[in-house]
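In this view, the complex is presented without one of its protein chains, the others remaining in place.
As written, the chains take the letters A, B and C, and residue 1 is the first residue of each chain.
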Amino acid sequence: MLALYSNPKWLSVVRGTVERLTETLGFPIAQCRSITRAVDEALTNIVRHSYGNRLDQPIAMYFRRAQRRHDGQVQQGLEILLCDRGPAIDPCKLQGRPLDEIRPGGLGLHFIRQAVDTVEFTRKGPTNRLRLVKYLAQGSSVL
Amino acid sequence: MLALYSNPKWLSVVRGTVERLTETLGFPIAQCRSITRAVDEALTNIVRHSYGNRLDQPIAMYFRRAQRRHDGQVQQGLEILLCDRGPAIDPCKLQGRPLDEIRPGGLGLHFIRQAVDTVEFTRKGPTNRLRLVKYLAQGSSVL
Amino acid sequence: MQISTRRKDKTTIFDLSGDIDFANSPVVRDSVLREIRESRTPCVVVNLSQVRYMDSSGVASMVEGLKASRDLGSRFILVGLTTSTREVLQLSRLIKVFEVYDNEEQAMTS
Partner (left out) sequence: MQISTRRKDKTTIFDLSGDIDFANSPVVRDSVLREIRESRTPCVVVNLSQVRYMDSSGVASMVEGLKASRDLGSRFILVGLTTSTREVLQLSRLIKVFEVYDNEEQAMTS
């Protein structure tokens, strides 16, 4: 579990954590990068959209093992839960820009969806929860 | 705040966190390495000596800013608190081997003391607390 | 993250290093846009060879640089893409939109 404040200067610290965690769990190097990118973009969205760039708001991250049956085999995975206490998210706003437009912004959610197998926004009481799950290919698990 | 279990495979994850944290706070690169080493050795000691190599015991780490007056100037710093729930430590045992002997072991505490300005073991209720503080040289602070 | 700039004839080269993320991409964006819009430099090269990580806000800053230079008829070039920066531009489907060269020399002679 990692708890931090919503100051973007801590983004680099979280990347360091997630990079090593995914490496330790045996994800291939390109997936370590993309999972790290997904978490970074998700945190940036919390800082910007949930907390309107306030620097002192709480963010909590939980890391857990995940498991699923896939093609008749058990796959191990990593579940990452990001929790903030900002206002409830309007699900209609949860979309990036079409990728064929050339303009800044609207890329974060694309990067997140590209990187992981599950992206799930839920509201629990006063908390926004973003759940990301990425499974390891069979055999590559060192969990 | 970072909470984890006493499995040595998470040591690498903590090093990733501390490396980036010290980098972000503006410590010179050699000090980023030595502070990271200190935390790694302190965690290893918790795993080995406080928890007798059990893998599922709780460790909590807190990161805070520290400040002191030094030579008439205010120095900013980083305080790291490592907490475990192992048995109380016998202070008499808290010493490494003399550095002029060539034998394995007994180096961790030397690495810790070399890296930081303050090393403080205390017992609070059921908790061992190790407090490490490292200050930034004047002017290099980006806290 | 560190930015330093060099001039060669009518070209300004931005040497970026470290991580470009939401904490510092506004600084990158502002310095690049100032060079294009206020200094009216005919050619701006952004050297990414020392960039360890770039997030979507870093990509957005590059897009803004590109758009600003198109508006003014100047050039905006990226060089020294690392695995990580190349990846992020590919994911954004923007890699073909930029003028990209392996290194500064190739950019200068093109």
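To be clear about the criterion, contacts are C-beta pairs under 8 Å (C-beta built on N, C-alpha and C of every residue); 3 or more make two chains touch, one makes a residue touch a chain.
Because the structure is a prediction, the values reported are computed rather than measured.
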Visible partners of the omitted chain are B
Consider the whole complex, including the chain that is not shown, and state which of B:Gln67, B:Gln95, B:Gln114 or B:Gln138 touches that chain.
B:Gln114
On chain B, the omitted chain is touched by residues 8-9, 11-12, 15, 30, 33-34, 37, 40-41, 44, 47-48, 99-100, 102-105, 107-108, 110-111, 114
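Definition applied: only the chains that are shown with their structure count from here on.
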Roughly how far is chain A from chain C, centre to centre by C-alpha average, rounded to an integer in Å?
27
How many Å are there between the centre of chain B and the centre of chain C, using C-alpha atoms for each centre?
39
Which chain A residues sit where two or more other chains touch them?
9, 12, 15
Where chain C touches two or more other chains, by residue:
none
